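For reference, the structure I am asking about is given below.
Up next is chain A:
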Amino acid sequence: MMSFLEMGGYAVYVWSAYGVTLLVLALNILTVFLDDSKTTAP
Partner candidate 1 sequence: MIKHYDSLKIFYPLAGRLMPWFGWAFALLGIFGLYWGLFLAPIDAVQGEAYRIMFVHVPSAWMSLMIYAVMTICAITILLRRSKIAEYWLLSSSSIGASFTFLTLVTGSLWGRPMWGTWWVWDARLTSELILLFVYLGIIALGNAIPEKRKAAQAVSMLTVVGSINLPIIKFSVDWWTTLHQPASIFRAGGSAIHPMMLTALLLMAASFTCYYFWLILWRVRIQIRENKQ
Partner candidate 2 sequence: MTPSRYFIFCLRLLLRQRREVALPLFFFLIVLSLFPMVFPAKDLPSLAPAVLWITALLSILLSLNNLFREDVEDGFLTQLLLSPAPLSSLIAMKLLAHWIAYVLPLFIALPLFGLWYRVPTENLLVLASSLALGTPSLLILGAIAAALSAGLKQGGILLMLITLPLATPILLFSLTITDMAANGLSYTAPAYFLLAMAIVSASLGPLVISASLRISIS
Partner candidate 3 sequence: MTGQYVKIEKIAYTYGTRSLFSDLSFNLPHGCVLQIMGKNGSGKTTLLQLISGIKTCQEGTIFWDKTIHYTYIGHKNAIKGELSPIENLKLYNPSDNKCRQALEMIGLELRHHLRPCYMLSAGQQRKVALSRLFLSDAHVWLLDEPFTALDENTKNRMTLHLEKHTSNGGSAIIAAHEPLKIQKSVIKKLVIK
């Protein structure tokens, strides 16, 4: 498991790349969700 996490020494780059991707996708979902609740709230 440990060797998987290390990613052959490139862990920082690989995991930050996947991390940023997840973050940006999640942010988009969040903004849409906020807009959605704003319109149905009143």
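What we mean here is this: a contact is a pair of C-beta atoms (placed from the backbone, for glycine too) under 8 Å apart; a residue touches a chain by one contact, two chains touch by 3 or more; residues count from 1.
Candidates were picked such that all candidates are chains of the complex that A comes from, given by their letters.
Computed from a prediction, not measured in an experiment: that's the story for all the values here.
Undergrad: Judged by that same contact rule, which candidate in 1, 2 or 3 sits against chain A in the complex?
TA: Looking at every copy, the candidate touching chain A is 1.
Undergrad: Could you pull out which chain A residues touch candidate 1 in their complex?
TA: On the chain A side, the touching residues are 4, 7-10, 13-14, 16-18, 20-21, 24-25, 27-29, 31-32, 35-36, 39-40.
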